[in-house]
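Starting off with a structure, shown below.
All protein chains of the complex are present and in place, except for one that has been dropped.
Chain IDs A, B and C follow the sequence of writing; residue 1 opens each chain.
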Amino acid sequence: MSGLDGRWTRRWIEAVAAEVARRKLELTALDRAIGDADHGENLDRGFQAVLGRLEALDDDATPGAVLKLVATTLISTVGGAAGPLYGTAFLKGSMAAGDRAELDAAGLVEVLTAARDGIVARGKAEPGDKTMVDAWTPAVDAAAAAGDDVRAALEAAAAAAAEGAAATEPLVAHKGRASYLGERAIGHRDPGSESTSLMLRAAAETR
Amino acid sequence: MSGLDGRWTRRWIEAVAAEVARRKLELTALDRAIGDADHGENLDRGFQAVLGRLEALDDDATPGAVLKLVATTLISTVGGAAGPLYGTAFLKGSMAAGDRAELDAAGLVEVLTAARDGIVARGKAEPGDKTMVDAWTPAVDAAAAAGDDVRAALEAAAAAAAEGAAATEPLVAHKGRASYLGERAIGHRDPGSESTSLMLRAAAETR
Amino acid sequence: MSVGLVIVSHSARIAEGVVELAAQMAPTVTIVAAGGTDDGGIGTSFDRVQAALGEADSGDGVVVLCDLGSAVLTTETAIDFAAEPERIRIADAPIVEGAVAAAVAAEAGGSMDEVVAAAEPVAPEP
Partner (left out) sequence: MSVGLVIVSHSARIAEGVVELAAQMAPTVTIVAAGGTDDGGIGTSFDRVQAALGEADSGDGVVVLCDLGSAVLTTETAIDFAAEPERIRIADAPIVEGAVAAAVAAEAGGSMDEVVAAAEPVAPEP
């Protein structure tokens, strides 16, 4: 495969849905420690709805069309902060993808950058605020630095997101529900950074 | 009659209940203009409950015992700010009355002063804040200045309360719901000052 | 006509309760509840918020009161999808106390800006 086409995008989203379902309790447990114990359920509700709607999509839908369907579905089904945040990310990503049939490494970086910028515009979090931005930002930077190979870019993004998620553990939260906890958030991983890492890991492993 | 005894106190409260029932819609209309349109209903609910409980009271109950029953009944049945405010007023009044069988003019002034101080302690309103305090304060002062005749003291209190209530009309409210209205409260009479005037007028007319 | 209000809460009961409380002092203002998730759980629903924004706008615009951060995020997303986003404002105010103050200002015929301003530094209260 040269670039990432619509079918790849669909396989990726199916893999995300499967992983979210598999790790739902784990994500919710992270959110129980420093939030309201619903992040896994929220995302699972959203991605199960995505699976249902994907079936209605044309087999040859573009990456942008798949991402847009994911966006609108998450926005209207997730029910927590992750809904508007990931919804905006996928929406901005779909706009960056436009009607290209395939994304090469440069296109992927454009999409990831737009997604991250959408999350930041929506949630106003900065790096270090202990949110999903702490996984997205290193992922975008690593993909951009990975060169022309789209698979290398995906792998770099996934690895950087995983590190970014782990690096939220020592932080105090300045956005989201965990900000109520002050110093007591220290030692806990941000659930949204972990779900971001999950999504990008699934992308790196989707063929 | 020399002083105000328990039977007089009971007749007074019955007269208040009758007047509140008769003027319920008027009090509520005042509260509709600058509040939440329930002051008449609130007080009527309270004084109807008082009537029911008065029956169980000994015929020779002291003024203090009657006032205490009014206090606890209003506190638990009025449902608006007037409940804790008048409830506290009657409670402090009953404490000032103690177990005296009759109140002379000096005793009446003690009771009225305690009632007013109770309202101020509870609601933290100052004169001029467009509340019932604007009827109570001139009433207490007038009763204190009226000399040894308890009937003259009652009449002076009633007249001063009526003036005080009317004088709330040009004011901006600094306490209670009317404070939300800012300048738009100007031109409207405070409902609680009017119900205070009603109570003291009923006292002056009770034989 | 007057500015309409939308109450976006994580709890359907809070949103409905705020509507009944604020309506007491503002009987002619349109106040619409958008609380809870689509299946009645705790959270926010984009579809409920979007529908409420449409319902509350009778021509003079809409002011929105939100409880927690995710309610703001959902509302902002709905505003992005609105045909006339400039007719909607989110007040930076506590949901219950802000809604009562906003409702009183809307009842008095205040503009969107005046209604937002009334909600924001909550009016002095006893």
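Definition applied: a residue touches a chain if its C-beta (ideal position, glycine included) is under 8 Å from a C-beta of that chain, and two chains touch if they have at least 3 such contacts.
Since this is a predicted model, take the numbers as computed values, not measurements.
Could you tell me which displayed chains border the chain that was left out of the figure?
The omitted chain makes contact with A, B, C across the full complex.
Contacts of chain C with the missing chain: which residues?
Chain C touches the chain not shown through residues 9-18, 20-21, 24, 35, 42, 67-70, 72-73, 94-98, 100, 122, 125-126.
Given the full complex, what residues of chain B touch the hidden partner chain?
Residues of chain B in touch with the missing chain: 36, 38, 42, 75-77, 79-81, 83-85, 87-88, 122-123, 175-177.
Give me the chain A residues in contact with the hidden chain, please.
Per the touch rule, chain A residues meeting the hidden chain are 35-38, 81, 123-125, 174-177, 179-182, 184.
Just so we're on the same page, only the chains that are shown with their structure count from here on.
What is the distance, in whole Å, between the centres of chain A and chain B, each centre taken as the mean of its C-alpha atoms?
Spacing between the chain centres: roughly 64 Å.
Once you find the CA centre of chain B and the CA centre of chain C, what distance in Å lies between them?
Averaging C-alpha atoms per chain gives centres 38 Å apart.
From the C-alpha centre of chain A to that of chain C, how far is it in Å?
30
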